[in-house]
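See structure below.
With one protein chain withheld, the remaining protein chains of the complex are depicted in position.
Up next is chain A:
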Amino acid sequence: MTYQEEKLFFDQQMQCTITGHDGVIKETDANIFSWKVSTSIYDAHPFFEIIKGFLEIFEQEETTYNFPCIHLEEGKLEKICDVTIKINTKEVVILLFDYSSKYHELNKIAQQKNESVLRAKELELKNKFLIDKEKFKNSFIANINHEIRTPLTSILGFIEVLQKTNLNFEQEELARIIKRQSLHLNSLIEDMVDISKIESGKIKIVEERFLFVNLMEGFQETYSKLAEDRGLAFETYIDPNIQEYLIGDRTRVFQIINNVLNNAFKFTEEGKVSLSVTKNFQRTNKLSVSFKIEDTGLGIHEEDLENIFDRFTRFNRDKQISGTGLGLAIVKDLVDLLNGEIKVTSEPDKGTTFDIKLPFKFEISKAKPEKKKKKYSLPESKKKFRILVVEDEESTQFLIMKILISHGSFFVDVAMNGEQAISYMERRNYDLVLMDLELSKIDGYKATHMIRKNYGDKAIAEVPIIGFTARATEAERDKCLRSGMDDFIAKPFEQEDLLYKIVKQIAKKAAS
């Protein structure tokens, strides 16, 4: 098709322009753009500057260049054209084909397609940002928890020591309040750690065989006493058809039921709280147990029910009722982790019912009795036992010294770090070492490893070592045992627990 034919064919949608090799327009029909004869095509639009390059390499033979979808403007007029440039020895022919409407249609489709891809990428990026933020938050909580637990250990420990001194009534009351508030702070930390563990997937559900009846009797015992103190009734029903031993995560089941019961008592001023445990269904070695916890307490308004499992949600504005607003959020997360279900119904001023269904397994074989905590006593070979406390934090040093010295059966030496501990042990025999894990110079694990490996002297190499740290995790416990320690105790600890573990290790060593 010649350009004259093309012109006829496309009519008004086409513009034909002829220039000399110098770019000056010789002829144009000005169908699309109102270019003038004798002006330069190079001034019409920067696109045409490309012709200069083509002319530089032109060699006698007519050459055609096609450019689809070129945006051309003249003042406010904008067109999207396919452009053909033909160069021969005499002139340059420029053909513009205006496909603006076709390209604008295509533009809409491309816009939609690209936007959806970009939106998906944007969401992906936002999601990554949120995940990173969450990771930072969880590690922040874990670290802050560690930092808070250490001084809290001292506070709780010293209150216990203080309570054993001669206090007048007012002082006793103040000590009691400090203890209550410290325990509350401790439970808040534990709740926060639980939430962060659940979120970061660090809570592993364990399947252990446990005495289910025993767990339920524990609730009966604890809450009957609380009910009595509060002037409430506590009714329980345990379905006798439920197996004595079940397989499941005892700790998490305890945490769920305990949290809900605790909540029920907190918000019930008169009437009763009841716990009813029934078998939901049983198939082969699996069963579903339903725990129904009802109270005659304050109740919850219907509009609040949908938010009941949200974090930091507290509907009751009564500041006398303490709480973190995390308890039920943890319950919901744990129930989900155990693949259970939780439902709540409530009526203001009448009470609330929580219905929890949890799956368990059971062994078809015969049940074995559960082990009881063994009792230990210090050997009679000595009147006093020498303990080395390796701790760099002054208040914790002082607290442990107080506990051990008040007991009356121990001499206590204190080392500030692993290096000092080893030098003390080379000079004196110890019956036990209490080793903090985060120490300067040589940390607790390394010091333990050195004690176990580097000494032929059994008095040093085989001394019982108990690790203690604010990082109360299973991984930490495993790490302690792997490094050669005999036991582990998490801060904050109860005096009784610390003494039990010390006596146990000394007794075991004496018996070996």
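Following the convention adopted for this analysis, contacts are C-beta pairs under 8 Å (C-beta built on N, C-alpha and C of every residue); 3 or more make two chains touch, one makes a residue touch a chain; residues count from 1.
The definition used in the following text is that contacts and distances are computed from a predicted model.
Participant: Given that one chain of this complex has been left out, which of "Urea ABC transporter ATP-binding protein UrtD", "Rab family GTPase", "Cation acetate symporter" or "ATP-grasp ribosomal peptide maturase" is its protein name according to UniProt?
Facilitator: Per the UniProt record, the undisplayed chain of the complex is "Rab family GTPase".
Participant: With respect to the chain omitted from the figure, which of A:K26, A:H71 or A:K90 is a touching residue?
Facilitator: Only one of A:K26, A:H71 or A:K90 touches the chain omitted from view, namely A:H71.
Participant: Touch as defined at the start, partner being the missing chain; which of A:D22, A:E74, A:E115 or A:D310 qualifies?
Facilitator: A:E115
Participant: Out of A:D29, A:E49, A:E208 or A:E244, which residue would touch the omitted chain in the full complex?
Facilitator: A:E49
Participant: Taking the full complex into account, find the residue in A:M14, A:I80 or A:L232 that is in contact with the omitted chain.
Facilitator: Once the missing chain is taken into account, the touching residue is A:I80.
Participant: In terms of residues, what is the contact footprint of the unshown chain on chain A?
Facilitator: Residues touching the hidden chain, for chain A, are 45-47, 49-50, 52-54, 65-71, 80, 103, 106-107, 110-111, 114-115, 117-118, 121, 125.
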